[in-house]
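Heads up: the structure comes next, in structure tokens.
Every protein chain except one is present and positioned as in the full complex.
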Amino acid sequence: MQTRSSTYLNEAVAIWFRDLRSEFRTRYALNAILMFAVTTLIAVSFSIGSFRIEEAERPFLYSVLLWIILTFSALSGLSRSFVKEEEAGTIDVLKLSARPQAVFFGKLLFNLTLLGALELIIVPSFIFLMAYQINFPGFFVAMIISGGLGLGAGTTIIAAMIARASTRGALFSVLSLPLLLPLMITCIKGCERAAIGIHSAGWPEVKIAVAYVIIMVVMSLFLFPLIWEE
Amino acid sequence: MFTLKVSGIGKHYGETLVFKNISFQLNQGDVLAITGWNGSGKSTLLRIIAGLVKPSTGRVEMFFNADPIPKESRRRFIGMVAPALSLYDELTGLESIEFFCRVRGLACNRNDCLNIIELVGLAEHATKMGREYSSGMKQRLKLAQALLHKPPLLLLDEPATNLDSKGIDVLEQIISNQRQSGMTVIASNEKREADYADTVINLSE
Partner (left out) sequence: MIFKLLLTMWMAVIIVAAFFYAGTAAGFPGQTSRILFFHVPQAWIATLAFLISMIASALYLAKRKVETDYVAQSAAELGFLFCVLATVTGSIFAKATWGSFWNWDPRQTSIVILLMIYGAYFALRSAVSDPERSRVFAGVYSILAFATVPFLVFIVPRITASLHPEDTMSPVNPGMDPKTLKVFLGSLLAYTGLFIWMLRLRIRLLRLKGLRVRDLYHEPDNE
């Protein structure tokens, strides 16, 4: 019989590291996400270029394009970690060994790692290719980071659900987008302001995104065990 | 002292009845075999006991020193091997075992993990990737995973599958050790596996 000497965090980190190790060896999720993102970015950049859009319109339209690329790329791969457990038949053994909250946090950390890698590659490339001028870089970076956290927080529990569903392909996006819409619109607005350089007191959009992250994570912690044990 | 009590378990999927009204109680040292034709629900019954599937009727209870064990802490008392329970292909045997140690919150170091791998006879293959394992080696690794936390309840679904004669010896050793520390439920069609048991429940009858 086992004696419990560890915390949820230790167990979550164990799951996170295991996912990272598998991902490092197979690169299934990251390849899907990055290829999607790079292809879309190239298509956008090629067809719009850096001068097609009027200078006054750029902060807003570029921000829209950036978040559409980020959100849809994320949706192309964030369900992988759960779906793979289901497909490889390892989900039951994970259920028998790990506490549900630890599983959720481990998978959330893994998805956030993927999102971090995605943003680290795509955002600078986007700025470079589109000549996106940002007058308030601190705010912009905070928006990108909090938005990334929000994408992970809003989709991880959905990924756990669609892993148990019979039709997975489009379902992940169909279920995630309505929940992500408030976040997306907030992030677009925030990045637009950062690009223009409006010094709004207290960065309200970042605060909204952080509040979104907190609410989604807390709700998921309550609801995830119901899904996991079903 | 650990006890398992199964009362009035039945399962149907949609309108198809798999089995109904299965009841038994197991105490320390017991070995139970569940037999039956293909599709009679042996694996399903084991999955119900493990808590992976909900029964349509009846309930599974576990007691530790007569105190009921709530569902959410049962995973500490159960070790399970089944054809449908796969381990990670992208990890080496040792990494798999270390992962399950950590995720179960066990205080075990690399040596403890190597010991259990040696117990199932995989010492030379500990650093091979899961996908390079033969089916028999995979089965041995599954046994190691199930024994890791020294569970009082061992659920074995066709445990001898793919095992060679040395593997069978290991399995027999595990079952006889388990008689001292807990109980075993074996689901199988093979007479040899059913012979390890003191009691047999036939789901086809």
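Letters are used for the chains, namely A and B, taken in the order the chains are written, and counting of residues starts over at 1 for each.
One rule holds for everything that comes next: a residue touches a chain if its C-beta (ideal position, glycine included) is under 8 Å from a C-beta of that chain, and two chains touch if they have at least 3 such contacts.
Model, not experiment: these values are computed from the prediction.
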- line: Among A:L118, A:M143 or A:I208, contact with the omitted chain is made only by A:I208
Message: Using the touch definition from the top, which of B:T57, B:N115 or B:S176 touches the missing chain?
response: B:T57
- prompt: Residue-wise, where is chain A in contact with the chain that is not depicted?
  reply: 154, 157-158, 161-162, 164-167, 171, 174-175, 177-179, 181-183, 185-186, 189, 208, 211-212, 215-216, 219-220, 223, 226-227, 230
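The rule is short, and it goes like this: only the chains that are shown with their structure count from here on.
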Statement: Chain centres from averaged Cα atoms put chain A and chain B apart, in whole Å, by 37
Query: How about chain B: which of its residues touch chain A in the complex?
result: 47, 50-52, 71-72, 75-78, 80, 82, 84-91, 95, 99-100, 102-107, 145, 149-152
Message: List the residues on chain A that touch chain B in their complex, please.
response: 1-6, 10-11, 14-15, 18, 21-22, 25-26, 88-90, 92-99, 102, 225, 229
